[in-house]
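A single protein chain has been omitted from the complex, and every remaining protein chain is retained in its original position.
Showing chain A:
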Amino acid sequence: MLPWRRLHGLLRPVLGAPSCAELNRRPCRTSGWFSTRSLSSGKPLRRDIFKGNKKAAEALPGSSWTPFEINPGLPPEMSDIVIVGGGVVGWSIAYWLKKKESRRGGVRVVVVERDPTYSRASTVLSAGGIRQQFSLPENIHLSLASADFMRNINEHLGVLNEDPVDLQFNHSGYLFLASEGVAHIMEENYKTQSDAGAKVRLLSASQLKHKFPWINTDGVVLASYGLENEGWLDPWMLLNAFRRKALSMGVIQCHGEVTDFKYSIQVLRNADGEEVTLKSVKSVKVQMPNSLEYQPVECAIVVNAAGAFSGKLTEMLEVGVGYGMNEIPLPVEPRKRFVFVVHCPDGPGLDSPFLIDYSGVYFRREGLGGNYICGASPEESKEPDVGDLEVDHQFFEENVWPSLASRVPAFEKLKVCSSWAGFYDYNTFDQNGIIGLHPNIRNMYLATGFSGHGLQHSPAVGRAVAELILNGKYQTLDLSAFSFRRIMKQEPVMERNIV
């Protein structure tokens, strides 16, 4: 019976139409016909053959199988947007790009970060403060928007089935102290800040003494104290929250170093007859760590969020050298800053704000065990070498401790427990962020040069850059004051700080 049936089964499709006899038999056999078919011994054999075919097909070009051991960390060959620099600004831009894309998977975003441990990254080596006490309205609005983002962080960066984000935010305001020479600047800044909507209060020396009895008010004429949206947070938490959310939204992460660009040059003439070069990046060469392997990533847009090393990145495009002599290089360079952790049991405790003295020294509380973080900016002529991240302990003895102890007498007795150094992405032109397109590079967006406030402005800057890329213009906050144009025109936008 069985062989016959098998033959019949084979013949059936060949014959096409069922025979007369079969048609007559059909009403009573329909159900049995199909159920017995599965017993056919030919099927497993056929399946094996197909399996073999499949294996053969997989080995052919156009399939994903390969005998090579492929580095899974390699970036894709093609991407819409490549973000160079996986710091907090880079990941924030990646998040906002995915958030603003018109449909799911609308843009392919790759974030390239050379150091997955973030051992030299400015983000995690910062003191982590956020403040509204700036003099430029743009900076104040950036801080306000970022504080609003952090307040609702779980609405923005919460991932389904994961723990809620805890930024470890410490709500202790900034306290700026001003001497007689700079008090008028503080008053002007206070006016700008209040107009922008920041909650700041001015204190006279006696009010200051009453509010913070542990401060030595000698030489202090005026102080400004932030009441809301100021404090400090754990930078690592913010970075990871951005990264986790962006990855969950489909951003591709790649650990490698951008070593070269492939670009085309167009030479144009302006109205005065001068030659103007216009470059456009075709692909980004991503070198894998500890290997010779690399991958060129073709892309439409590059975002330069490499922080302290963003100046170096544009140098790879030969901006300002060789053929592009008349181009303006990116004025961002690394500057080393030291952070010292001191233990002082008699210190101000939970009462301590983020204090910034007019001498340039700052300190804040770290944890609850009587530890404090302090530091200062060195003079322009005494900038430390940026080749490594070594800490100069002499700097603490000479520049930080004397001012600190004279301001807060309790710090006469302290012990340095630990210290580290980190890089500022220092904008040598005017110490403010550079956001937007580079005039000589057609498709490179800059988001760098924040000179110490990149972390606190990262949520709002990411949104602004995403708007610039996807909408072509700013929609929520107008940051055109921070465009590269000001460097071309040689009109610095300076922050009028009292420090």
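Here is the rule we go by: contacts are C-beta pairs under 8 Å (C-beta built on N, C-alpha and C of every residue); 3 or more make two chains touch, one makes a residue touch a chain; residues count from 1.
Going forward, contacts and distances are computed from a predicted model.
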Refer to UniProt and select, among "Mediator of RNA polymerase II transcription subunit 20", "DNA-directed RNA polymerases I and III subunit RPAC1", "Ataxin-7-like protein 3" or "Distal membrane-arm assembly complex protein 2", the name of the complex member that is left out. "Distal membrane-arm assembly complex protein 2"
Option from A:Ile49, A:Leu227 or A:Cys417 whose C-beta touches the chain left out: A:Leu227
Just one of A:Glu77, A:Glu180 or A:Asp195 touches the chain that is missing; which is it? A:Glu77
Taking the full complex into account, find the residue in A:Ser126, A:Ser143 or A:Asn170 that is in contact with the omitted chain. A:Asn170
Determine and list the chain A residues touching the chain excluded from the picture. 59-68, 70, 72, 74-78, 151, 155, 160, 164, 166, 168-172, 199, 211, 227-229, 231, 252, 349-351, 368
